[in-house]
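Complex shown without one protein chain; remaining protein chains in place.
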Amino acid sequence: MTTYIIRRILISIPVLLGVTVLNFFIVQLAPGSPADLYLDPNASPDYKERVEAALGLDQPIIVQYLNWLGQLLRGDLGLSYVSRAPVADVIGARIGPTLLLMGASLVVAYAIAVPVGILAARRKGTWADYTVVGGAFFGVSVPNFFLGLGLIYIFSLQLGWLPTGNMVTIGGGGGGLWDGLSHLILPVIVLSTAIAGNMVRYVRSSMVDALSEDYIRTAHAKGLAPGVVTRKHALRNALIPLVTVLTVDLAGLLGGAVVTEQIFQWPGLGMLTIQAISSRDYSVLMGVNLIAALAVFGANLLADIVYAVVDPRIEYS
Amino acid sequence: MSAATTRTAAAARSAAARAVAASLGREESYLRSVVRRFFKHRLAGIGLVVFVAMILVAVLAPLIAPHDPNQIFDEFQAAPSSAHLLGTDPVGRDVLSRLVFGTRVSITVSVGAVSVYVVIGVCLGLAAGYYGKVVDAVLMRVADVFMSFPYFMVILILVAVIGPSLLNITLAIGLLGWPVISRLVRGSVLSIKNQDYVKAGVSLGYSTPKILFQHILPNALSPIIVNATFGIANAIILESGLSFLGLGVRPPAASWGNMLSDAQSITVMTSQPWLWLPPGIAIFVTVLAINFVGDGLRDALESRETKSHR
Partner (left out) sequence: MSATELTTRKARERAGVPDGQPLLSVQDLTLHYPIRGGIVSRQTGTVRAVDGVSFDVFPGETLGIVGESGCGKSTTGRAIIRLENPTSGAVVFEGRDLAGLNTRELRRVRLDLQMVFQDPYSSLNPQKRIGDLLAEPLLAHRRASRKVAGERVTEMLDRVGLSAQFKGRYPHELSGGQRQRVGIARALMLDPTLLVLDEPVSALDVSIQAQVLNLLRDLQTELGLTYVFISHGLGAVRYISDRIVVMYLGKVMEVATTADLFAGPRHPYTETLLDAYPAPNPHQRGRERIVVEGDVPNAAKPPSGCVFHTRCPFAREKCRTEEPRLTGGAQGGSHAFACHFPLGEAA
């Protein structure tokens, strides 16, 4: 198994390199020269050339990539085109709120989806099952921005129970625990709905499959209580694949965070992305894209390793 | 009627259908059994009707829409009335007409983008699965690279960089979406290429493209069709999400996403619900319908019964 894990890590090295290449070249697709962003539109062509040379933009694209990669390896993501602050600092300041939002959403989604999915599988074909499946369809089909607007409309504007956005009440002096929590509730609902919907369907179908296996019938036949059968025999086999689904969810959460943060004015990476897009701050965009990709990449790698440890059926040759 | 009796009735119906088929001396064809299983799901049937209706609306938009979607009327932000069934927007355009034309954007982008990535994914998946070895290793690593980027975020950034337009959104979704399909196809090819009918094709001297596209691909279609169906639903959400963020279809062209985007202000939300509810509901209903279709297709194409059939 150690061999398998080492192999898996070695295989992922070219993938990691590929991630940096793709990240670099997506931004190269931008029309015009990045120097334009530094310059007055009326700057002389001569001056523009000098700026480009100073930024290394006159070199072949491969050299530019290697320079960028070299900086990256030293932990240097470059400077923001707009604020001139190091991109790493800009991202560092925004990563906390996003992690809080994503973490909370993930916990909520799983806490709801796993028991509900199991319930639906055990009561397959009853009204409880239909309700759960219907709810799951709603979850995967409702666009997050529409759900967000709807929730703001109902809970903030009509009922006035919860704030419409931000992380804390502005001018509220930082607020207490409830203040923070109340700002978190709606974004978390929005962000967790889609993944919970997906997860419910996944848990349900994998549990239905597990419950129809021969070893489950054997367990029933030897007189075990139905609860014990579900817990001890079916659950473990049905839930191991969730490890892999988790990484897919992570990618979904990162994407969903952009829209959710924008709606709720949540000061995280998603909002930073939108701001960077509107100010054409490509170095920040590149940094955010890279961090997001590295997170998914790392999660994939970790999931494969965990999977190998948990599932005894995988062969390592 | 309880669930149990429903199931018994359904079982009796399908048994009867099979008995009729048997009495005719022929088993029902594969296609027919798929269709039968698909329509056994009532919701899948309804979903299909809605989806087909949406396509018709998209095609026939100029005939269905009561007004030109860009025509500006005197009354702006008008509440629904007999003249404007869904009212008018802040510029004074007819909301219903814009909604109808928005269908075009959603359907074009989603079907277009999914077609692009299905073609790419199928070709690369066939190559990876059939040739194996280095080709497979390289292609799958490239797929890993693409799958490392969070889908929505990378599409957003790509569109922001190359500039938002209908074509660019379609291309962005299409060029970034192929890895899932190629993995699916690769997996099917790996199991199908060891089937004796493929080996028979090799020994009968058929060319590799013939074997790939005529013998392997038709037997690998089911998961592709199911995945592409869910992909269309997903692409509709992606497009409207991009337009909502102002990175999709550019105004004045109407898209469900940018119609919602205009409705973000608190005044609009509280006092003019006709501006943001209809496009949101349109997206939701369309996506839901397509998801039902996808679910029905999955059951019909990938069930054990039809599998044992082949």
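By written order: A and B. Residues from 1 in each chain.
Operating definition for what follows: a contact is a pair of C-beta atoms (placed from the backbone, for glycine too) under 8 Å apart; a residue touches a chain by one contact, two chains touch by 3 or more.
It should be emphasised that the depicted structure is a prediction, and the values quoted were computed from it without experimental measurement.
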Residue of B:35, B:167, B:202 or B:266 in touch with the missing chain, whole complex considered: B:202
Among B:77, B:115, B:165 or B:219, the residue in touch with the chain that has been omitted: B:219
Selected from A:7, A:217 or A:236 as touching the chain missing from the view: A:7
Chain B residues touching the omitted chain (full complex): 26-27, 29-30, 195-197, 199-207, 210, 215, 218-219, 309-310
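Simple rule for what comes next: only the chains that are shown with their structure count from here on.
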Interchain centroid distance [CA atoms averaged], chain A/chain B, Å: 23
Interfacial residue positions of chain A with respect to chain B in the complex: 11-12, 14-15, 18-19, 21-23, 26-27, 29-31, 125-127, 137-138, 140-146, 149-150, 152-153, 157-158, 164, 250-252, 254-256, 258-259, 262-263, 273-274, 277, 282, 285, 288-289, 292-294, 296-297, 300
Residue numbers on chain B that touch chain A, as the complex places them: 3-4, 7, 141-142, 144-154, 156-158, 160-163, 233, 237, 240-241, 244-245, 247, 257, 260, 263-264, 266, 269-270, 273, 276, 280, 283-284, 287-288, 291-292, 295
